[in-house]
Every structure is written in structure tokens, then in C-alpha cells.
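Apart from one protein chain that is not included, each protein chain of the complex appears where it belongs.
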Amino acid sequence: MEALVRANQHHAPSYGNDNYTASAIRKFREHFGTDAEVYFVYNGTGANVLGLHALTRSYNAILCSSFAHIQVDESTAPERILGCKLVTIPAPDGKLTVEAIEEKIQQIGDPHHAQAKVISVSQCTEYGTVYTPDELHAIATLARKHNLYLHMDGSRIANAAVSLDAPFRAFTTDVGVDVLSFGGTKNGMMFGEAVIILNPAVAADFPFIRKQGMQLHSKGRFIGAQFDALLTDNLWRQNALHANRMAKLLEAQLREIDGVTITQPVQANGVFARFPAEVIEPLQQEAYFYEWDEKAHEVRLMCSFDTTEQEIRSFASRLQALLA
Amino acid sequence: MEALVRANQHHAPSYGNDNYTASAIRKFREHFGTDAEVYFVYNGTGANVLGLHALTRSYNAILCSSFAHIQVDESTAPERILGCKLVTIPAPDGKLTVEAIEEKIQQIGDPHHAQAKVISVSQCTEYGTVYTPDELHAIATLARKHNLYLHMDGSRIANAAVSLDAPFRAFTTDVGVDVLSFGGTKNGMMFGEAVIILNPAVAADFPFIRKQGMQLHSKGRFIGAQFDALLTDNLWRQNALHANRMAKLLEAQLREIDGVTITQPVQANGVFARFPAEVIEPLQQEAYFYEWDEKAHEVRLMCSFDTTEQEIRSFASRLQALLA
Amino acid sequence: MEALVRANQHHAPSYGNDNYTASAIRKFREHFGTDAEVYFVYNGTGANVLGLHALTRSYNAILCSSFAHIQVDESTAPERILGCKLVTIPAPDGKLTVEAIEEKIQQIGDPHHAQAKVISVSQCTEYGTVYTPDELHAIATLARKHNLYLHMDGSRIANAAVSLDAPFRAFTTDVGVDVLSFGGTKNGMMFGEAVIILNPAVAADFPFIRKQGMQLHSKGRFIGAQFDALLTDNLWRQNALHANRMAKLLEAQLREIDGVTITQPVQANGVFARFPAEVIEPLQQEAYFYEWDEKAHEVRLMCSFDTTEQEIRSFASRLQALLA
Partner (left out) sequence: MEALVRANQHHAPSYGNDNYTASAIRKFREHFGTDAEVYFVYNGTGANVLGLHALTRSYNAILCSSFAHIQVDESTAPERILGCKLVTIPAPDGKLTVEAIEEKIQQIGDPHHAQAKVISVSQCTEYGTVYTPDELHAIATLARKHNLYLHMDGSRIANAAVSLDAPFRAFTTDVGVDVLSFGGTKNGMMFGEAVIILNPAVAADFPFIRKQGMQLHSKGRFIGAQFDALLTDNLWRQNALHANRMAKLLEAQLREIDGVTITQPVQANGVFARFPAEVIEPLQQEAYFYEWDEKAHEVRLMCSFDTTEQEIRSFASRLQALLA
């Protein structure tokens, strides 16, 4: 916010040719390597779809988890903008495995069928789990073997880095990710995400893809300034550390409550749990959360950079009270 | 073929404004009702995709079997041309059930998710099975309840009509199908399919959809004349009767062979069977067929209007010999 | 900016279900009528293209000036996202006339040709001129006569309202505009534009169009709060009044300089002028401006809400000095 106030004080060149943007890009390159091409867009759907645009032609298929944000939460933007088919892969804990992916790489060369070209993973996954660098490296190796690209939806990438206690590049640049969506909004920004192109061979036409995709901001400095602040003094890390810690605290509190089952490993800032059906609605009055699987009464509880310990404890108490 | 020779003899107005086309449309309306709008296109993919175009906007989802031709065999044409997401439904015998469909009609009104708008069934199904009129009526009722449309891929509709021993309209117009692809090529034509719009409310812009979809033939009389011939003296019926009979003969022959398992009910012109792995390739030399499921060694054997008894018997003998 | 700081202080529901957004929409309806549906998007290209999406199907043509932003400055977003053809109309002063438009409404009903469906005007125009309410009413009447819609690109609509000294609705709702892009960024906002749907018959699917078009902001309150502030105490009007006054001042200064020709009536915040070729580049060092027509050495000088008198006078002096 302070970064925005500062960015608001002077005139600046438009469309991202400003100093804030230049500084933010420099900082991104410290994390991802000097070859990284960095482009700012408005939102997560824009980042994912346009990043995938750089990797596909319209007769391609994109392999992803059946829970992937691009499959479940982006309307038909991937199909409509890319023309591609999303081929979904079961991933009970949110993570794709080499075996499950390989089963879907079929009929390459046969024009009757959508041609697999990209594997898209989410880091953290939609189930709040986190791929290890080794797991991602194995997937990238599979991708290379079949002449596919590896895309990463990193809308919560900061939470993954904190969870792995590893630098960003250890599980992106170094393992062979080609294109990455780097989340800003979920890490505290008002608006703005970054598409980071790690494979220089697919970077050339992104400026055209972004403009055509209606994601080029005229006053680009307002995204640049926010990312610049986020990457300064490890602000991103503090935000994500806090959110992950709150999730751990929530998990601990929930484990002590009879009738509640934690359904996924808590590795980042999300907790998945089964609640008795009757408490869900009254509890949502306390603090809104998403009922992930209505049949199983499985809920998704997300902690963010500004969730407080007090909120966690009050949520757990309220749940206790409802169950009593 | 004779029909084409005749159609070739004189000048005729172009783009379907000719007498052959008019006559064919008249005959289609005898089958499907006077409200049916009939448009000729080039191929099955064109018929399906453009028929679905009349029923959708680009943020919609189309529900279909995971084996549906539109899902499996039309590259990304549905996604690219329509923008829509195909949502697949398990259908072990090729047929969708009301229960399985209803489970996928979710989150209507929520813009984050593709909005279900069409149920697409194949008649015959890709597994050679045939929906009864009652089954289709139940699906159409479900569609109406949820404000969806019902689309039918009828590339083998003649085989279904023969199998049911019912007029076309008994399982299309009368049960509530909105748009139908009526197959010509698989019933003996050189080229040409028909899109039959049974719901007048969605018919108005099909001429524009067809032209934009690159499926308007300038010398339309050559499709019209073939359909006209097919619908004269029940030629379509003779063709399909013959193909279905050949499938029954093939089934009977295969049932007598040890080591062969028939995997689906034989209701039309296709036979699905499991063969011992080692005979598949040598047998394909005899007569090419498609290995439907490579892991299960399940094969798809299709009979057509010009398959002969001799061919069936020779195929079965060869299989016997290979197994001996 | 202060509005953003306030909006940042508390949690709020996401995706536009917050109080800031509700308040801004209420204020928009005071201006445009209670039937107006108001949706916030990220940028001008998004507002124009998605607003047009609500009015078209993919076989349509959109009639616009050959200088229109949608034709010249939005890459191929209109073609790619809408599928439509843009049909351009000569407009020497930026304004379409009834006669010029009518000449392009041709071959309606013939599927070989893109079907005209929308007239899109810019208010102010790209030449800084302003349609009178009567001119717009005549165009809307023409649109109704031919069953077309009227779309307005109002990225500088505040400047037009000030220029006409008329309420917004006098030249939008009251004359028959169907869909309007209401500019925020050019009136001082960090990001955010509004699509205002004045014809209720085309409003129903905009939420889906916006999400699919990747223009739905999760933290919608940050757009809502800015528009709310802009519409409070006529802040929009002060901003636009100032910009228009600066343009008048600039015009007056330029008219006193030999060798400079004003090429368009100065009706809002833009001044178009022909400069001697040799001064253009050195002058751009002083304050960047766009060379509108490189052959004619015609330049476009835009004044904004934060242009100062001092900047205008210094620019004029510098030009004088260069010419001396």
C-alpha cells in the first residue's frame, strides 16, 4: 500500500516502461535467473491462460489435475482463449505423478486427437500440498522425454517456498519449469500477477499475447511497485511464513476436536477437514470458508497473510461450542 | 452414385437452392416433422460442432460420455470452435444415465465454472449400443428440468432405427431432441451429413454458423442428391439392416470361438470383443479394425452397408486358424 | 488513493460482493438510471471487447470509425475474442455520420457476409471531438431501424460530459446507447473501468462473459472503492473540467505560434495540431506526445487530470524556442 502511494506521486511512462517495473523485474531475476522474462498481468486466470498460450497451439491438450484451477475455476477461459482441450488426471492429494501423467500421453501424431503439449502443475496444489523439487524434476524429465512443456500455476508459490524452505529457483528454474504464474494477489497485493517465462525459446511473442489477451495495464507502475515492495526485504516470505504458521496452528486446534478429521497433509496455508454436516453452515457465519466436497462434508480452510492467531482460536472455539 | 451422375447433368442454382436439396429436405421432414430445419454439411465433425454451436455460448459446458466422438475423435474442434468445455461422464456401455448426468450439473449460475447447457448423446453409441426411446425421453426430461438442451450425434442413426425397429421420430422429435447430426457417410454416401434442428427456437442463425464454420458447399446439389437417394425407397434402411445383420452374424461366429469374449451387447452394426493379444496384429492384415482398448486387447469390429457374409466368414475362419 | 487506503483496512467479501462496489454501483445508477447494470473490469480493451461480446455472435460485423480504439489500438482482441469483423467507416473528424454508417449496412441476411449488428462510437472520439446528444440520437435511431445495437467507448466520457455541460444520461441512456465502457483509468484511477449495460435485454450473461474474458477481479473492492470516490462530490467532474480547461489553454497558446496549425476542433481534453517536422522529436524530449500522422506531422496532445498550467506554458515556450 505504501508502495502504491509512492508510485502515485509522479508521472511515469506507461505500459510497464517505468522504474518500478524495471526494479521489480530485476528482483525477480535474482530469484529465477537472468534469463527469466517477466510480464505483469491482472489476475490469476490471465496469468495461467496467457502463460499457457505461449506454450500451445489450438490443437493441443494440456494435462492437469482434475482439481486444477484452470480446469475448475476459470470458466471456459482456457478452452475459449487457447482452443485447447484440458485432459484431467486423478490426483487424490492434489499432486500429479509421473505414472498417472504418462497414461494420458497418447496418440501423439494422430490428428484425430488433441495433441498433448503441456503438463500443468499447481504449487502449492489445490489441496494445499507441496511438490518436492525431486517430484517436479521427475515430471519435467517426463515432459522432455515426450517433447512437452512444464507449466506451473504458482498463485501460492510463496507458501510453497516457505514450506520447502527452499529458494524459488530450486523448484522452478532448476528443475525445468518452462512458464510460471507467480501469484501476487494471494500474497497481499491489491491486484497483479506475474508470468515468468523461464524457457527463452517460448518468450518472443508474449507481449503480443498479453495485449491481445486484454491483460496489459496502461499504468503498469502500479503493479510494478507492488511486486517491487513484495520482493523487498523478503516481505513475500514474511507474509507466507505467517500464513503457513496460522494453518499449522489451525490444524493443531482442529486435531483436538472430536468429530473433526484432517483429510490432507497440511504443508502450506490450507487445511482440509471433514466436519459434522450440521455445524458447517453456522460456522460459515463466523468466518466464511468453502465447502470443498458437499457430499463428504469436506471443507477448505485457507489462512492468509493477515489471518490472526485470535481469529484461529475463536474459530476453533466456535466449532467446539457448536459440537457441544 | 447414380444419383450423383444424374445431378451432374444440368446446371443448378448453387449453395443449396436446387431441386435435389429441396426434395431431400421434404423427405427429411416426412421423417422428423414439418418443423424440422435441415442443413447439409460436409462431415460428422462439422455436423456435431456446428449443431452444438446453435445450442451454446462460449462459457457453456457440454455433458457427454467419456467415449463420445466429440470428446475423443474430433481433435479440439469443439473447444476451439465453440469455446465450450466438454464435461465427460462415465458410461461403461456407452449410454449416459440420468443419475450419472445429474451429478455433473453443478454450480449453475456461478460464473467461475463452465455452465452446463447441453447433454450430447450418441445414437448408436460409440460402443454399438442403442438407447431406447424411454431412456432418451428420461434424459430429455432431465434436460428440460435444468434448462439444458439435448443434442444427438446420429452418425449411425440409421443403424439405431433399424435396431429399435422404430421410425426416426420415435426417438428424436418425439422424445425431445433439440438438434441432431444425421449421418450420411457411414450409410453409404461419398460425403455429406445433415444437421437437423428440431427445436425451432434455436434454428434462426444456423445459416450463418454454417458459412462461418466453413461447411457450406457451393455445389450443394451433390449432397442433396445423395440424401435424396438415401431417403428414397428406404435405401437408408436396407443399408442399415444389412450392416446390423452382418454384425449379428459376426457375433454368432465369434461366440463359437474359444478365447474370444464379446464385451458389449450387439445392438447395431458394431461388435466389441476381447481377443488374445497375439492374434490382433496378424488379423488386422486380413481386414483392418481398430484396437479400442490396447491394455484389455478389446477390439472394435464395424460392419457397413457393403460388408459381405463372405467377408465375415473369412474373418472368423482366419481368427480360428490363428488361434489353432 | 485515499479511497484505496480505506478499502485496504478491513476484510471484505471477494469478487465484487463488497460494500464499496455496492456503493459505486448505486452512484452509477443515479447517473444512468435504475435499470443500468454495472460491471467492473480491469482495462479499456477489456471493457470494450467484453461489452461488445454481450451484443454480438461470432458471425457479426461491428461498424466503427477507422480511427476507433477497438480497430487501431487493441491488437486483435476484438477479432480473437469476439470472432467478429470490424467494418471501418471514414470519419475525418472522428465522428460517424448516419449517411456514412448506412452505406456499410449491407447484405443483411446473406450468410456469405459478416452480418452488421453493432455501431460503436467513441465519446469523446479519438480526435478529441464530442458527439452532441442529437447526433447520437440520430445514430441510435438508425441502429434501431436496422435492428443493430449502439455501443459507446467512453474511456473519456467524463471529458465529453463536461464539454457538453450535460448529465451523462443525456447522451447515453436517453439517446438509446445499449452498452457503454465508462473509463476510470484516464480519469485518475490506478486501474479499473466499468461496463454499463443500459439495455436490460442483453445483460443476463455478462457475469459469465466477464469471468471467461479474464476480467473478474477477486479483490473487487479495490476497483469499487476507486469508482466510489470518483463519483463522490463530483470528483470525476473536477478532474475532467481541469483536463478540458488545460486543452483549451494549450490550444490558445498554440494558435499564437506561427507554423503551427490546429487540425481538429478542441472540444475536450485533446489538441491535434500540425508541427514543423524538425521540432517534433526535440519537443517529445520535453513532454512525450504521440505523432498521430507521421506523414502529415500531425501530433496528438492530451491533457489529463493532473496536467498543470505550468506544464502547458513551458511546453509552448519550448516549442517557440525550437521554432526560433
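Before moving on, here are some points about what is shown:
A, B and C are the chain letters, set down in written order, and residue numbers restart from 1 in every chain.
We adopt the following convention: a residue touches a chain if its C-beta (ideal position, glycine included) is under 8 Å from a C-beta of that chain, and two chains touch if they have at least 3 such contacts.
Please read all numbers here as calculations on a predicted model, not as lab measurements.
For the omitted chain, the shown partners it touches in the full complex are A, B, C.
When the whole complex is considered, the residue among B:Ala54, B:Ala77 or B:Val179 that touches the unshown chain is B:Ala77. Set against the missing chain, the residues A:Thr45, A:Asn199 or A:Gln212 yield one that touches it, A:Gln212. Across C:Thr21, C:Ser58, C:Thr125 or C:Thr172, the residue that sits in touch with the chain not pictured is C:Ser58. One chain of the complex is left out; on subunit C, the residues touching it are 58-61, 72-76, 79-80, 82-86, 111-114. By the touch definition given at the top, subunit A reaches the unshown chain through residues 57-59, 83, 111-112, 115, 205, 207-212, 216.
On the side of subunit B, the interface with the absent chain consists of residues 1, 4-5, 8, 11, 13, 42-46, 49, 74-77, 80-81, 185, 190-191, 208, 211-219, 222, 288, 306, using the contact rule stated above.
Throughout what follows, only the chains that are shown with their structure count from here on.
The touch graph of the protein chains shown is complete.
For the touching copies subunit A and subunit B, the fraction of interface residue numbers used by both exceeds half; the interface is of the same-residue type. Think of the whole protein's Cα atoms as having one middle point; the chain whose own Cα middle lies nearest to it is A.
Centre-to-centre separation of subunit A and subunit C, using mean CA positions: 34 Å.
Averaging Cα coordinates per chain places subunit B and subunit C 49 Å apart. Touching two or more other chains at once are residues 208, 211-212, 216 of subunit C.
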